[in-house]
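Notes to accompany the following structure.
A protein chain is absent from this complex, but the other protein chains hold their places.
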Amino acid sequence: MMTHRLGRAVAALFAFTLAGTAASAQTLPARDLTYIIPFNPGGESDVTARLQEPVYRRLTGHGFVIQYKTGGGGAAAWAQLNGLPTDGGTMMGFNTPHIFLQPMSGKAGYRTADINPVYIFQLTPHALIVAADSPIKSIEEYVAAAKAKPGAITVAGTGTHSANHVAQQSFDQAAGIRTTYVPFTGTGATVTALLGKQVAALWNFTTVGVEQKGKVRVLAVAMEQRHPQFPDVPTFREKGVDMVDGAMRGVAVPAGTPDPVRRQLSETFRQINADPAFRQKMIDGGYVPLDVGQDKLPAFMAEHTRRYAEIGKLLGLVK
Amino acid sequence: MSATGETTAARRDWPGLAGAGAAILLGGWMLHEASSFSDFAAVFPRTIATVMIAASLLLAGRIVLAPAVRPRAPGGSAGRRLALVAVAVAWVAAMPVAGFLAASLAGFLATMRVARFTPWSTRQAAFEGLAALAIVGGFYLVFEWGLGVPLPRGWLV
Partner (left out) sequence: MLSDLLAALTPLNLLLAVGGVVAGTVIGALPGLTATMAVAVLTPLTFSMEPASAMIALGAIYTGAIYGGCYSAILINTPGTPSAIATTFDGYPMARRGDADLALTLANLASVAGGLVGALALFALAPPLAEVALAFGPVEYFWLAVLGLTLIASLSEGSLLKGLIGGCVGLSIAMVGTAVVGGDVRFTFGLPGLLGGVNVVAALIGLFCIPVVIDLVAEPGGHMEMAESGRGYRLSEALSEVRGGAWNLLRSSSIGTFVGALPAAGGAIAALIAYAEARRTSPRPETFGKGAPQGILACESANNATVGGGFIPTLVLGIPGTPPDAIILGALLVHGVRTGPNLFQEQSAIVYTFMAGLLVSTILMLPLGLLLGRYAYRSIAAVPKTLLAPTILLMTILGTYAIQGSGDDVVVMLVLGVAGWLLGRAGFAAAPIVLGVVLGGICEQGFVQGWLIGGAQEDLVGMFFGRPISLAILAVIALTLLYPLLATRLWRPRLAT
């Protein structure tokens, strides 16, 4: 297996040295694209990249070289984004709300403006989840239980000042309740804690509801309309809580990457997202495809910077 | 640093004492830093720092009060050890500038010199020089092209 790959690699070595000299700085280099994932292998970002790769290969004739640079909830990777090569051969996944909230502490090693987004391709909406045999059957019962004993309900989530943490804080504020947020590393650990009855509930995304179907009950999802995978699960809006949000994922390039290359990448990701089979796989997995390309990104980033400044106050990140 | 350290049995464990002192400084610094953390992030550093300081104080006391045998001093050339560390530092520092291949070839050859105790004959030098090229080049190919690890680029590649 290794030799097969090596053989291909040696052939690629020659192809690359020839192509490398010919390619101008205005187009994507004719080789595999280095795709840096700031999270652990097997997570949402990684699975999405793995599903994108075959479509990308069909469109461009090249694949991804996926690298994992983990730590600090993604900050370790994003702090190094602008030191990477700018020929368009390297890009990095990024997530919201992370890139808005982390820099507020002033210690994240990067500013939101340092991230140069190329495309945002998906949303995983927040979801409030309990175990299937939990006594809490509905969002009303959840709120009632929290009101009866403030702080006694424990809710697992991934990380501090993360998307899950934002969801917990926003919902508690909107519903006027108090719960205890218990951060874990990684979705797997939170699901274990939920199924093992270590915690009463879990803030995560619709994706967990899909993966753990039958073992968990999704109480509500933070979407405008119900998710096709959960036709029976209400949205928070239906229940009178105005919460439509989640984690968004996209790709960014180092500052200095030429504009035509960015537009080309953006167009490629638009085409990947438009692929019907890919789109269906995303929806089946609980994701919501999003299309925010180069044209819409400046306005999008400005709007979210404003919005998360408010949430930063709620979390106590900004005074 | 010489090999003679082993013979004197009643010498105090000065390196151990230095280690204890360093640990106390580290613990103090951690306690100082922890004062600005939130409660949940501070509890563990505080506990560890306290245990570390307590153990270091005990160790220092024991070293000063009871004459202890110094731990085995390693024999061999201190100069070569220092040279190796210097080569390794230079190697790592040169990687971002010179690229992996150039830095590693130079670093590899320098380390060979540090590890060599007898002069090279021409044949040996030629053989080991070729071996060095093959090893560095082989690892480079396996990692860069076989495992898809993008190594730093520079002077050679």
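Side notes on the structure shown:
Order of writing sets the labels: A and B. Residues in every chain begin at 1.
To be clear about the criterion, contacts are C-beta pairs under 8 Å (C-beta built on N, C-alpha and C of every residue); 3 or more make two chains touch, one makes a residue touch a chain.
Since we're looking at a predicted model, the values are computed, not measured.
Considering the whole complex, the hidden chain is in touch with A, B. Across A:60, A:138 or A:154, the single residue that touches the chain missing here is A:154. Across A:33, A:75 or A:175, the residue that sits in touch with the chain not pictured is A:75.
Mapped onto subunit B, the interface with the missing chain covers residues 13, 15-16, 18-20, 23, 26-27, 30, 33, 37-45, 48-49, 51-52, 55-56, 58-59, 62, 71, 73-78, 80-81, 83-85, 87-89, 91-92, 95-96, 100, 104, 107-109, 111-112, 114-118, 128, 131-132, 135-136, 139, 143, 147-152. Residue positions on subunit A in contact with the hidden chain: 1-2, 4-5, 36, 40-43, 46-47, 50-51, 53-54, 63, 66-73, 75-77, 79-80, 105, 107-110, 151-154, 159-161, 180-185, 188-189, 191-193, 195-199, 210-215, 281, 285, in rising order.
Rule of thumb we're sticking to: only the chains that are shown with their structure count from here on.
Each chain gets one centre point, the mean of its Cα atoms, and the points for subunit A and subunit B are 39 Å apart. Remark: subunit B residues 141-142, 145-146, 148-150 touch subunit A in the complex.
The part of subunit A that touches subunit B in the complex is made up of residues 2, 5-6, 9-10, 12-13, 32, 34, 65, 67, 90.
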